[in-house]
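For this depiction, one protein chain was excluded, whereas all remaining protein chains were kept in their positions.
Labels run A, B and C following the written order; every chain starts at residue 1.
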Amino acid sequence: MDRVYMDHNATTPIRDEVLETMMPYFHEKFGNASSIHSFGQECRVGIEEAREQVAGIISARPGEIYFTSGGTESDNLAIKGVAYANRDKGNHIITSQIEHSAVLNCCSFLEGRGFTVTYLPVNRFGLVDAASVADAITDQTILITIMHANNEIGTIQPIERIGQVAREAGVYFHTDAVQSVGKVPIAADIAGVDLLSLSAHKLYGPKGVGALYVRKGTVIEPLIHGGAHEGKMRAGTENTAGIIGFGVSAELAQFEMDSEARHLSVLRRRLEDLVACRIPEYVINGHPEQHLPGTLNVSFPGAEGDALILSLDLKGIAVSSGSACTSGAIEPSHVLMALGLDPRAALSSLRFSLGRGNTEEDVDYVMAHLPDVVGRLRGISTVATQG
Amino acid sequence: MDRVYMDHNATTPIRDEVLETMMPYFHEKFGNASSIHSFGQECRVGIEEAREQVAGIISARPGEIYFTSGGTESDNLAIKGVAYANRDKGNHIITSQIEHSAVLNCCSFLEGRGFTVTYLPVNRFGLVDAASVADAITDQTILITIMHANNEIGTIQPIERIGQVAREAGVYFHTDAVQSVGKVPIAADIAGVDLLSLSAHKLYGPKGVGALYVRKGTVIEPLIHGGAHEGKMRAGTENTAGIIGFGVSAELAQFEMDSEARHLSVLRRRLEDLVACRIPEYVINGHPEQHLPGTLNVSFPGAEGDALILSLDLKGIAVSSGSACTSGAIEPSHVLMALGLDPRAALSSLRFSLGRGNTEEDVDYVMAHLPDVVGRLRGISTVATQG
Amino acid sequence: MYSAEVLDHFQSPRNVGEYTEPDAVGEAGNPVNGNSMKLFLHIDGERITGARFRTFGCAASIAASSKLTELIIGQTIEEADEIRNDTVARALGGLPATKMHCSAMAADGVHAALSDYKRRLEETLP
Partner (left out) sequence: MYSAEVLDHFQSPRNVGEYTEPDAVGEAGNPVNGNSMKLFLHIDGERITGARFRTFGCAASIAASSKLTELIIGQTIEEADEIRNDTVARALGGLPATKMHCSAMAADGVHAALSDYKRRLEETLP
């Protein structure tokens, strides 16, 4: 059976070049980067090189990059870090309704600890209105956290405008750029961003390593206390191999960003066109233009997402859905609901996220099976469709 | 030049068997373990197997093991997790003066947030008195956190007795067992432990992955909020390869614990005997019996630790010291100071931590150079010695 | 994740569809924003002679619906009434813990249909 992976927003395979560069750091250069002997120092050199590579992809200075265990930790460090260190200045945070759970759950944790949070709505394409951010600011506002690109629908926010609003108000601005870094250009400082979350495993690097950009002068409290690692911003023995891999993957992504974006756009268009030709009744979710080059989110009313995924999985196709049928009931995606979708349409969505390994043949393979799969589930469904 | 690594308490090289088992999880089985398609599920299976392996080494149930990014994060999760979730029960924490900085800095962070902390002293061998723990408990005490084995001097605490004290008082007991797991036996539940920190890179597993044992029924707040990973205890895309590697390394360590301990004890004795024969004026720091099999901490008055390390490093020998000459001044180790050492003796210590790769030849190589190195530095020193 | 039996019922569900003249109809689940199922029965006196279903939901809920129809066809009303939340899951050789609600939905469906049948019987009585 062919296997076609179209779930690159969930995670990506490590590139060969990346793994190759990591390998020596597992046994030969296995030291603790904080050790002053040569076993440690040879790791330190590698880590500082990786810091430059990661800084490069967002046009930051190496000293503004702090390595973490992933995008989720970066979001936690940014949000709780600002909250704890600036509690005397205020207790209000502004975010959007379509953030990743890492951001939303940090916010709700803080709500239980004396903070108030404004969850801004989005329009039907998933865009936050920069003016609504400005309107939400009070004298208690200490942080605006709005993602760059959405993981489910790929919509890209106007962060430059939000950054300007934040700067004018003198409020810290954090953006979760886990999905956008390496796919679309972003210069942290120019965008008016004070804090920016990254994750290696979304750009063909290893899982379990990420980074937080902290603009010089930004005052935050560490999340993980301990030794004096990472400029005292993040304690814990450095994941040397992971950090090295992150560095290389960032450098490669930066280098290939344009050609890769073109490649993904072509495939995405082909997929969208074939869906339009071959499947009656469908809805594209997300912004028609301002979106990640490889993300396509489509609802197929009548066919439930989890059942769609499993059906495709049985054909060797990996995609994901906007529903998570786990704890006692299916929950429609909070992102799709925020777009104003009918819950049933939200429950009937698929996210295709294309990646560098995908080909036209992959798209054709998917489209050789998808119409049947959708049709079959609609044939079973209680939900009437024309199709 | 020969290279001899005797800094295994800082970190260890990954074992070949471990790396081999990890490899497929970098590219073939690269899925996100939370994905419901087969790319995800094949990772899920591996992670749950690793959970059993890690549980095995401390005789816990797999459901009591939560993977983290390392020992430091585990300590943070345990200590802040108990503090945040049990604030209504009290605000007092008991710890010791010789804990790892991960524990001490969590405690001092909490001191700034309404908690009070008792730092128990140790005797000259580094032992905490279980009776002093009992005496320190107040009606506000919510957590006792005392490490199992100390990273600098190797002294092993009587945690069973402390655990009993904790159970009788109905207070949660956390132990940082990062240095002991895999080296000496420990059964978490029997020892009366509610929370126990582990780290993979100390037992020939990868860096950047650890675990926290949380006894069933123990109430703690997550440290990193986000997705529903790790039973909602720790959010973030799983570091699959790292977790798999941790599992294998734990299983191997458990299997080989006895033979390994014998091997290390023989080498340590040889090292200690040769020091005694060939170097005038030295002091062994730590407990004469209750210690890790491979850790030997020695002070060589008159010779500063950092200078000793570099001198040995130039001979290809990696060890570490009880001083960290970094930020404007040398700081004597808080552990050695707590033993009652004169600061100058504390600044003149070396930690040899032996590991599975070390041989008698390694010990002899070290001892072929150490007497000269110590003698030379003493010859330069302002500190008078007889030697 | 799923047993072979579940996958089989998901891929080749038995008794999909409706009856134009059912003797009883039962609905379960949440037709607005969740899994939902519709069960159609033919009943001949005390015995269920036919069952068909429609389901909007995940693979487990489709498999559970299909398995349910297999279980109840040929059963008496009394027997079908005994179906519990976990009956279908057990008949399928188990479901993941997080999917047990799908088995429960199938049980709800048959109970709803049997109530409907009783109501209809009462209505046709003088």
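By our rule, contacts are C-beta pairs under 8 Å (C-beta built on N, C-alpha and C of every residue); 3 or more make two chains touch, one makes a residue touch a chain.
Model, not experiment: these values are computed from the prediction.
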Per the whole complex, from B:A136, B:A261 or B:V383 the residue touching the absent chain is B:V383
The listed residue (A:Q41, A:T116, A:Q164 or A:S265) that touches the chain absent from the view is A:Q41
Interface residues of chain B toward the undisplayed chain are 302, 304-307, 310-311, 314, 325-330, 332, 343-344, 346-347, 377, 379-383
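Everything below uses one rule, namely that only the chains that are shown with their structure count from here on.
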Note, CA centroid farthest from chain A's centroid sits on chain C
Between chain B and chain C, the Cα-mean centres are separated in Å by 56
Cα centroid separation, chain A vs chain C, in Å, comes to 40
Residues of chain A that touch at least two other chains are 306, 310, 326
